[in-house]
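Pasting in a structure now, in C-alpha coordinates, and then I'll have a few things to ask.
All protein chains but one are shown in place.
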Amino acid sequence: MIGLDSLARLGRAGLALMAALGRSGVLFFQAVWGWPSGQGVKLWMRQVHFIGVLSLIIIVVSGLFIGMVLGLQGYSILVGFGAEQALGQMVALSLVRELAPVVAALLFAGRAGSAVTAEIGLMKATEQLSSMEMIGVDPMRRIIAPRLYAGFVAMPLLTAIFAAVGILGGMLVGVDWLGVDEGSYWGTMQATVDFRADVINGMIKSVIFGLVVTWIAVFQGYDLVPTSEGISRATTKTVVYSSLAVLGLDFILTALMFGRI
Amino acid sequence: MRKQHWIEVGVGAFMLFGIVALIFLALRVSGLTLDRNEPSFTLTASFSNIGGLKPRSKVTLAGVVVGRVTDIQLDTKWYEAKVTMSLEQKLEGLLSTDTSASILTAGLLGENYIGLTVGAETDVLEDGDEIRDTQSALVLEDLINKFLINSTKD
Partner (left out) sequence: MSQSAVSEEPLIKIRNLHFSRGSRKIFNGINLDVRRGQVTAVMGPSGTGKTTLLRLLGGQLKPDQGEIILAGEGDIGRMRRKALFRIRRQIGMLFQSGALFTDMTVFENVAFPLRVHTTLHERLLHDVVMMKLEAVGLRGAAALRPAELSGGMTRRVALARAIATDPQLMMYDEPFVGQDPISMGVLVQLVRRLNDALGLTSIVVSHDLAETMSIADYAYVIADGEVLAEGTPQALQQDPAPEVRQFIEGLPDGPVPFHYPAPPYRDELLGEVL
(Lines give C-alpha, C1' and ligand atoms only; values in the text may rest on other atoms or scores of the structure.)
Protein backbone atom coordinates (compact mmCIF):
# COMPACT_ATOMS: atom_id res chain seq x y z
CA MET A 1 0.00 0.00 0.00
CA ILE A 2 2.79 2.36 0.92
CA GLY A 3 4.43 1.62 -2.41
CA LEU A 4 1.24 2.44 -4.27
CA ASP A 5 0.82 5.59 -2.24
CA SER A 6 4.25 6.96 -2.97
CA LEU A 7 3.83 5.99 -6.61
CA ALA A 8 0.65 8.06 -6.70
CA ARG A 9 2.46 10.96 -5.05
CA LEU A 10 5.24 10.73 -7.58
CA GLY A 11 2.69 10.72 -10.38
CA ARG A 12 0.96 13.77 -8.96
CA ALA A 13 4.25 15.64 -8.62
CA GLY A 14 5.12 14.71 -12.19
CA LEU A 15 1.77 15.95 -13.45
CA ALA A 16 2.13 19.20 -11.49
CA LEU A 17 5.59 19.70 -12.98
CA MET A 18 4.26 19.09 -16.48
CA ALA A 19 1.41 21.54 -15.87
CA ALA A 20 3.85 24.20 -14.63
CA LEU A 21 6.05 23.66 -17.67
CA GLY A 22 3.00 23.97 -19.87
CA ARG A 23 1.89 27.19 -18.19
CA SER A 24 5.36 28.67 -18.49
CA GLY A 25 5.44 27.74 -22.17
CA VAL A 26 2.10 29.44 -22.78
CA LEU A 27 3.36 32.50 -20.89
CA PHE A 28 6.52 32.57 -22.96
CA PHE A 29 4.73 32.52 -26.28
CA GLN A 30 2.05 34.98 -25.23
CA ALA A 31 4.75 37.37 -24.05
CA VAL A 32 6.99 36.92 -27.08
CA TRP A 33 4.13 37.68 -29.47
CA GLY A 34 2.90 40.43 -27.20
CA TRP A 35 5.07 43.43 -27.84
CA PRO A 36 2.96 46.18 -26.21
CA SER A 37 1.51 48.48 -28.84
CA GLY A 38 2.05 52.20 -28.56
CA GLN A 39 4.17 52.61 -25.46
CA GLY A 40 6.25 49.51 -26.05
CA VAL A 41 9.65 51.12 -26.40
CA LYS A 42 9.12 53.27 -23.31
CA LEU A 43 8.12 50.31 -21.17
CA TRP A 44 10.98 48.23 -22.51
CA MET A 45 13.44 51.02 -21.84
CA ARG A 46 12.29 51.23 -18.22
CA GLN A 47 12.96 47.53 -17.80
CA VAL A 48 16.37 47.69 -19.46
CA HIS A 49 17.14 50.37 -16.94
CA PHE A 50 15.77 48.34 -14.04
CA ILE A 51 17.41 45.03 -14.85
CA GLY A 52 20.37 46.14 -16.96
CA VAL A 53 21.67 49.50 -15.89
CA LEU A 54 21.13 48.82 -12.20
CA SER A 55 23.04 45.51 -12.50
CA LEU A 56 26.00 47.30 -13.99
CA ILE A 57 27.89 47.98 -10.78
CA ILE A 58 27.84 44.41 -9.54
CA ILE A 59 28.83 43.17 -13.01
CA VAL A 60 31.76 45.56 -13.35
CA VAL A 61 33.07 44.94 -9.84
CA SER A 62 32.76 41.15 -10.11
CA GLY A 63 34.28 41.16 -13.58
CA LEU A 64 37.25 43.14 -12.36
CA PHE A 65 37.92 40.84 -9.42
CA ILE A 66 37.46 37.65 -11.40
CA GLY A 67 39.86 38.95 -14.04
CA MET A 68 42.40 39.84 -11.35
CA VAL A 69 42.12 36.43 -9.71
CA LEU A 70 42.54 34.76 -13.08
CA GLY A 71 45.64 36.86 -13.63
CA LEU A 72 47.12 35.76 -10.31
CA GLN A 73 46.22 32.09 -10.55
CA GLY A 74 47.06 31.86 -14.22
CA TYR A 75 50.45 33.40 -13.62
CA SER A 76 51.32 31.06 -10.77
CA ILE A 77 50.36 28.02 -12.89
CA LEU A 78 51.92 29.16 -16.15
CA VAL A 79 55.18 30.34 -14.62
CA GLY A 80 55.82 26.69 -13.69
CA PHE A 81 56.05 25.89 -17.44
CA GLY A 82 57.90 29.04 -18.19
CA ALA A 83 54.88 30.03 -20.28
CA GLU A 84 53.74 33.14 -18.45
CA GLN A 85 53.52 35.01 -21.77
CA ALA A 86 50.45 32.88 -22.47
CA LEU A 87 48.65 34.58 -19.56
CA GLY A 88 46.61 36.82 -21.86
CA GLN A 89 45.42 33.83 -23.82
CA MET A 90 44.39 31.98 -20.70
CA VAL A 91 42.57 34.90 -19.10
CA ALA A 92 40.76 35.85 -22.30
CA LEU A 93 39.72 32.34 -23.28
CA SER A 94 38.37 31.42 -19.86
CA LEU A 95 36.50 34.71 -19.58
CA VAL A 96 35.09 34.91 -23.07
CA ARG A 97 34.06 31.29 -23.38
CA GLU A 98 32.90 30.41 -19.89
CA LEU A 99 33.26 32.73 -16.97
CA ALA A 100 31.71 35.88 -18.39
CA PRO A 101 28.48 34.29 -19.67
CA VAL A 102 28.03 32.01 -16.66
CA VAL A 103 29.02 34.29 -13.79
CA ALA A 104 27.23 37.28 -15.30
CA ALA A 105 24.09 35.15 -15.68
CA LEU A 106 24.32 33.92 -12.09
CA LEU A 107 24.76 37.48 -10.81
CA PHE A 108 21.95 38.60 -13.07
CA ALA A 109 19.65 35.94 -11.61
CA GLY A 110 20.46 37.06 -8.09
CA ARG A 111 20.30 40.78 -8.74
CA ALA A 112 17.62 41.24 -11.39
CA GLY A 113 15.76 37.93 -11.58
CA SER A 114 14.76 37.92 -7.93
CA ALA A 115 13.70 41.56 -8.14
CA VAL A 116 11.53 40.88 -11.18
CA THR A 117 9.87 37.93 -9.45
CA ALA A 118 9.19 39.91 -6.30
CA GLU A 119 7.85 42.87 -8.24
CA ILE A 120 5.45 40.86 -10.37
CA GLY A 121 4.47 38.76 -7.36
CA LEU A 122 3.61 41.84 -5.36
CA MET A 123 1.59 43.18 -8.27
CA LYS A 124 -0.32 39.92 -8.29
CA ALA A 125 -0.82 39.91 -4.52
CA THR A 126 -2.16 43.47 -4.54
CA GLU A 127 -4.53 42.60 -7.42
CA GLN A 128 -2.75 45.03 -9.74
CA LEU A 129 -2.50 42.37 -12.44
CA SER A 130 -6.18 41.50 -12.10
CA SER A 131 -7.25 45.09 -12.20
CA MET A 132 -5.09 45.67 -15.26
CA GLU A 133 -6.79 42.75 -16.91
CA MET A 134 -10.20 44.16 -16.00
CA ILE A 135 -9.26 47.55 -17.42
CA GLY A 136 -8.76 45.65 -20.66
CA VAL A 137 -4.96 45.69 -20.71
CA ASP A 138 -3.23 42.36 -21.09
CA PRO A 139 -0.58 42.04 -18.36
CA MET A 140 1.30 39.68 -20.69
CA ARG A 141 1.91 42.60 -23.00
CA ARG A 142 2.18 45.37 -20.48
CA ILE A 143 4.15 43.64 -17.72
CA ILE A 144 5.69 40.39 -18.93
CA ALA A 145 6.77 41.12 -22.49
CA PRO A 146 8.85 44.26 -21.80
CA ARG A 147 10.75 42.41 -19.05
CA LEU A 148 11.43 39.40 -21.23
CA TYR A 149 12.75 41.52 -24.06
CA ALA A 150 14.79 43.65 -21.68
CA GLY A 151 16.51 40.56 -20.26
CA PHE A 152 17.16 39.32 -23.76
CA VAL A 153 19.00 42.53 -24.66
CA ALA A 154 20.64 43.38 -21.34
CA MET A 155 22.30 40.02 -20.70
CA PRO A 156 24.68 39.91 -23.69
CA LEU A 157 25.69 43.51 -23.08
CA LEU A 158 26.38 42.79 -19.41
CA THR A 159 28.39 39.72 -20.45
CA ALA A 160 30.48 41.69 -22.92
CA ILE A 161 31.17 44.31 -20.25
CA PHE A 162 32.03 41.59 -17.74
CA ALA A 163 34.53 39.96 -20.13
CA ALA A 164 36.12 43.24 -21.17
CA VAL A 165 36.53 44.45 -17.59
CA GLY A 166 37.86 41.04 -16.58
CA ILE A 167 40.51 41.04 -19.30
CA LEU A 168 41.60 44.49 -18.22
CA GLY A 169 41.67 43.27 -14.60
CA GLY A 170 43.85 40.34 -15.65
CA MET A 171 46.17 42.75 -17.39
CA LEU A 172 46.34 44.93 -14.31
CA VAL A 173 47.61 42.01 -12.23
CA GLY A 174 49.63 40.19 -14.88
CA VAL A 175 51.28 43.09 -16.66
CA ASP A 176 51.45 45.85 -14.08
CA TRP A 177 52.15 43.79 -10.97
CA LEU A 178 53.72 40.54 -12.08
CA GLY A 179 55.64 41.87 -15.00
CA VAL A 180 54.32 39.85 -17.95
CA ASP A 181 55.22 41.62 -21.17
CA GLU A 182 52.27 43.67 -22.36
CA GLY A 183 52.93 42.82 -25.99
CA SER A 184 52.77 39.10 -25.37
CA TYR A 185 49.70 39.52 -23.12
CA TRP A 186 47.75 40.93 -26.04
CA GLY A 187 49.66 38.99 -28.70
CA THR A 188 48.97 35.48 -27.44
CA MET A 189 45.39 36.54 -26.80
CA GLN A 190 44.87 37.76 -30.33
CA ALA A 191 46.57 34.70 -31.79
CA THR A 192 44.28 32.22 -30.05
CA VAL A 193 40.95 33.92 -29.40
CA ASP A 194 38.82 33.56 -32.50
CA PHE A 195 36.01 35.99 -33.02
CA ARG A 196 33.49 33.53 -34.38
CA ALA A 197 34.35 30.48 -32.32
CA ASP A 198 34.96 32.21 -29.00
CA VAL A 199 33.43 35.67 -28.79
CA ILE A 200 30.29 34.97 -30.80
CA ASN A 201 29.71 31.65 -29.07
CA GLY A 202 30.08 33.32 -25.69
CA MET A 203 27.53 35.92 -26.75
CA ILE A 204 25.14 33.23 -27.98
CA LYS A 205 25.39 31.60 -24.58
CA SER A 206 24.64 34.86 -22.82
CA VAL A 207 21.60 35.58 -25.01
CA ILE A 208 20.20 32.15 -24.15
CA PHE A 209 21.00 32.57 -20.46
CA GLY A 210 19.39 36.02 -20.42
CA LEU A 211 16.24 34.68 -21.97
CA VAL A 212 16.04 31.68 -19.66
CA VAL A 213 16.74 33.61 -16.46
CA THR A 214 14.17 36.32 -17.26
CA TRP A 215 11.69 33.71 -18.36
CA ILE A 216 12.04 31.84 -15.08
CA ALA A 217 11.82 35.11 -13.14
CA VAL A 218 8.65 36.38 -14.81
CA PHE A 219 7.02 32.96 -14.69
CA GLN A 220 7.74 32.49 -11.00
CA GLY A 221 6.35 35.96 -10.33
CA TYR A 222 3.25 35.45 -12.44
CA ASP A 223 2.49 31.95 -11.21
CA LEU A 224 3.12 32.35 -7.49
CA VAL A 225 0.64 32.00 -4.65
CA PRO A 226 -0.18 35.62 -3.80
CA THR A 227 0.82 35.62 -0.15
CA SER A 228 3.97 36.90 1.51
CA GLU A 229 5.17 33.33 1.95
CA GLY A 230 4.41 32.61 -1.70
CA ILE A 231 6.44 35.61 -2.81
CA SER A 232 9.46 34.66 -0.74
CA ARG A 233 9.31 31.07 -1.97
CA ALA A 234 9.02 32.18 -5.58
CA THR A 235 11.96 34.55 -5.24
CA THR A 236 14.10 31.76 -3.88
CA LYS A 237 12.92 29.44 -6.64
CA THR A 238 13.86 32.00 -9.25
CA VAL A 239 17.45 32.16 -8.03
CA VAL A 240 17.78 28.39 -7.54
CA TYR A 241 16.14 27.34 -10.81
CA SER A 242 17.91 30.01 -12.85
CA SER A 243 21.30 29.05 -11.44
CA LEU A 244 20.71 25.36 -12.14
CA ALA A 245 19.36 26.13 -15.60
CA VAL A 246 22.35 28.33 -16.42
CA LEU A 247 24.90 25.75 -15.30
CA GLY A 248 23.11 22.85 -16.99
CA LEU A 249 22.58 24.76 -20.22
CA ASP A 250 26.18 25.90 -20.14
CA PHE A 251 27.35 22.32 -20.25
CA ILE A 252 25.03 21.47 -23.13
CA LEU A 253 25.96 24.58 -25.10
CA THR A 254 29.66 24.10 -24.48
CA ALA A 255 29.43 20.51 -25.66
CA LEU A 256 27.62 21.65 -28.80
CA MET A 257 29.98 24.55 -29.52
CA PHE A 258 33.39 23.30 -28.47
CA GLY A 259 32.85 19.58 -28.03
CA ARG A 260 34.19 18.62 -31.42
CA ILE A 261 37.52 20.37 -31.30
CA MET B 1 8.74 63.04 -17.49
CA ARG B 2 12.04 64.06 -16.01
CA LYS B 3 12.54 60.57 -14.56
CA GLN B 4 11.84 58.95 -17.92
CA HIS B 5 14.46 61.23 -19.42
CA TRP B 6 17.17 59.98 -17.05
CA ILE B 7 16.12 56.41 -17.66
CA GLU B 8 16.62 56.96 -21.37
CA VAL B 9 20.03 58.51 -20.79
CA GLY B 10 21.03 55.63 -18.51
CA VAL B 11 19.87 52.99 -20.97
CA GLY B 12 21.62 54.78 -23.81
CA ALA B 13 24.89 54.92 -21.89
CA PHE B 14 24.50 51.27 -20.91
CA MET B 15 24.00 50.15 -24.51
CA LEU B 16 26.94 52.24 -25.65
CA PHE B 17 29.11 50.79 -22.91
CA GLY B 18 28.06 47.25 -23.86
CA ILE B 19 28.69 47.77 -27.54
CA VAL B 20 32.09 49.31 -26.85
CA ALA B 21 32.90 46.23 -24.76
CA LEU B 22 31.85 43.99 -27.66
CA ILE B 23 34.01 45.92 -30.09
CA PHE B 24 36.88 45.65 -27.62
CA LEU B 25 36.39 41.88 -27.49
CA ALA B 26 36.28 41.71 -31.26
CA LEU B 27 39.25 43.89 -32.16
CA ARG B 28 41.58 43.91 -29.22
CA VAL B 29 40.95 40.45 -27.75
CA SER B 30 40.26 38.25 -30.74
CA GLY B 31 42.43 40.31 -33.06
CA LEU B 32 39.68 40.43 -35.63
CA THR B 33 40.66 42.57 -38.55
CA LEU B 34 37.96 44.24 -40.51
CA ASP B 35 39.48 43.05 -43.80
CA ARG B 36 38.74 39.44 -42.98
CA ASN B 37 36.94 38.86 -46.23
CA GLU B 38 39.80 40.08 -48.34
CA PRO B 39 40.27 37.99 -51.46
CA SER B 40 42.50 35.03 -50.85
CA PHE B 41 43.83 32.00 -52.69
CA THR B 42 44.22 28.42 -51.64
CA LEU B 43 47.20 26.09 -51.57
CA THR B 44 47.42 22.55 -50.32
CA ALA B 45 50.28 20.59 -48.86
CA SER B 46 50.65 16.99 -47.66
CA PHE B 47 52.53 16.14 -44.50
CA SER B 48 53.38 12.75 -43.06
CA ASN B 49 52.78 14.16 -39.60
CA ILE B 50 51.18 17.46 -38.69
CA GLY B 51 51.75 17.28 -34.93
CA GLY B 52 49.39 19.72 -33.22
CA LEU B 53 48.36 21.71 -36.28
CA LYS B 54 44.68 22.73 -36.26
CA PRO B 55 42.33 24.59 -38.54
CA ARG B 56 42.89 28.32 -37.95
CA SER B 57 46.59 27.82 -37.28
CA LYS B 58 48.82 30.54 -38.70
CA VAL B 59 50.72 30.34 -41.98
CA THR B 60 53.81 32.52 -41.99
CA LEU B 61 56.37 33.65 -44.49
CA ALA B 62 59.59 35.00 -43.07
CA GLY B 63 57.78 35.15 -39.71
CA VAL B 64 54.96 37.34 -41.05
CA VAL B 65 51.43 35.91 -40.86
CA VAL B 66 50.17 35.61 -44.43
CA GLY B 67 47.27 33.18 -44.02
CA ARG B 68 45.49 30.52 -42.02
CA VAL B 69 44.96 26.78 -42.24
CA THR B 70 41.38 26.25 -43.35
CA ASP B 71 41.05 22.48 -43.53
CA ILE B 72 42.88 19.28 -42.56
CA GLN B 73 41.94 15.93 -44.15
CA LEU B 74 43.44 12.49 -43.97
CA ASP B 75 44.50 11.24 -47.39
CA THR B 76 43.58 7.54 -47.17
CA LYS B 77 45.67 6.61 -50.22
CA TRP B 78 49.06 7.63 -48.85
CA TYR B 79 48.02 8.00 -45.21
CA GLU B 80 49.17 11.54 -45.14
CA ALA B 81 47.52 14.67 -43.82
CA LYS B 82 46.30 16.97 -46.55
CA VAL B 83 46.32 20.54 -45.28
CA THR B 84 44.46 23.31 -47.06
CA MET B 85 45.51 26.85 -46.35
CA SER B 86 44.20 30.18 -47.47
CA LEU B 87 46.75 32.91 -48.21
CA GLU B 88 46.57 36.61 -48.96
CA GLN B 89 45.80 37.24 -52.59
CA LYS B 90 48.75 39.55 -53.11
CA LEU B 91 51.02 36.50 -52.85
CA GLU B 92 49.30 34.74 -55.74
CA GLY B 93 51.78 34.40 -58.57
CA LEU B 94 54.75 35.25 -56.39
CA LEU B 95 55.50 31.94 -54.66
CA SER B 96 57.74 29.69 -56.71
CA THR B 97 56.81 26.03 -57.29
CA ASP B 98 59.68 24.84 -55.10
CA THR B 99 58.39 26.81 -52.10
CA SER B 100 58.66 24.61 -49.04
CA ALA B 101 56.21 24.35 -46.16
CA SER B 102 57.32 23.15 -42.74
CA ILE B 103 55.40 22.72 -39.56
CA LEU B 104 57.08 24.71 -36.84
CA THR B 105 56.50 25.16 -33.15
CA ALA B 106 56.31 28.50 -31.40
CA GLY B 107 58.69 28.06 -28.51
CA LEU B 108 59.30 24.72 -26.90
CA LEU B 109 55.69 24.02 -25.92
CA GLY B 110 53.82 26.54 -28.07
CA GLU B 111 51.34 26.03 -30.83
CA ASN B 112 52.17 24.60 -34.24
CA TYR B 113 52.08 26.72 -37.37
CA ILE B 114 53.19 26.46 -40.98
CA GLY B 115 56.25 28.33 -42.12
CA LEU B 116 56.75 28.91 -45.84
CA THR B 117 60.13 29.39 -47.46
CA VAL B 118 60.31 30.63 -51.03
CA GLY B 119 62.50 28.72 -53.51
CA ALA B 120 64.33 29.69 -56.69
CA GLU B 121 62.18 28.36 -59.57
CA THR B 122 60.65 30.80 -62.01
CA ASP B 123 57.35 28.95 -62.30
CA VAL B 124 54.86 30.04 -59.64
CA LEU B 125 52.09 28.41 -57.60
CA GLU B 126 48.50 29.25 -58.59
CA ASP B 127 45.22 28.93 -56.74
CA GLY B 128 44.60 25.28 -55.78
CA ASP B 129 48.18 24.09 -56.42
CA GLU B 130 50.01 21.79 -54.07
CA ILE B 131 53.27 22.53 -52.29
CA ARG B 132 55.54 19.54 -52.96
CA ASP B 133 58.38 20.28 -50.62
CA THR B 134 57.09 19.75 -47.10
CA GLN B 135 58.63 19.04 -43.76
CA SER B 136 56.57 17.43 -41.04
CA ALA B 137 56.25 18.49 -37.47
CA LEU B 138 59.08 17.61 -35.16
CA VAL B 139 57.65 15.25 -32.63
CA LEU B 140 59.65 15.42 -29.45
CA GLU B 141 59.29 11.70 -28.66
CA ASP B 142 60.58 10.73 -32.12
CA LEU B 143 63.59 12.97 -31.70
CA ILE B 144 64.40 11.44 -28.36
CA ASN B 145 63.98 7.95 -29.79
CA LYS B 146 66.29 8.69 -32.67
CA PHE B 147 68.84 10.17 -30.36
CA LEU B 148 68.74 7.14 -28.07
CA ILE B 149 68.99 4.64 -30.97
CA ASN B 150 71.89 6.55 -32.52
CA SER B 151 73.76 6.72 -29.26
CA THR B 152 73.37 2.95 -28.62
CA LYS B 153 74.74 2.19 -32.13
CA ASP B 154 77.95 4.00 -31.40
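Chains: A and B, in written order; residue numbering restarts at 1 for each.
Just so we're on the same page, contacts are C-beta pairs under 8 Å (C-beta built on N, C-alpha and C of every residue); 3 or more make two chains touch, one makes a residue touch a chain.
Remember, predicted model here, so these are calculated numbers, not experimental data.
Peer 1: Which visible chains touch the chain that is not shown?
Peer 2: Within the full complex, the chain not displayed touches A.
Peer 1: In the whole complex, not just what's shown, which of A:Gly3, A:Gly80, A:Gly136 or A:Gly259 touches the removed chain?
Peer 2: Final answer for the missing-chain contact: A:Gly136.
Peer 1: Please give every residue of chain A in contact with the chain that is not shown.
Peer 2: The list for chain A reads 38-39, 126-128, 130-138.
One rule holds for everything that comes next: only the chains that are shown with their structure count from here on.
Peer 1: Using mean C-alpha positions as chain centres, tell me how far chain A is from chain B in Å, no decimals.
Peer 2: Result: the chain centres lie 35 Å from each other.
Peer 1: Under the definition above, what is the set of chain B residues touching chain A in their complex?
Peer 2: 4, 7-8, 10-11, 13-15, 17-22, 24-26, 28-32, 54, 56, 58, 107, 109-111
Peer 1: Can you list the residues on chain A that touch chain B in the complex?
Peer 2: Per the touch definition, chain A meets chain B at residues 42, 45-46, 48-49, 52-53, 56, 81, 83, 92, 96, 154, 156-158, 160-161, 163-165, 167, 186, 189-195, 197-199, 203, 261.
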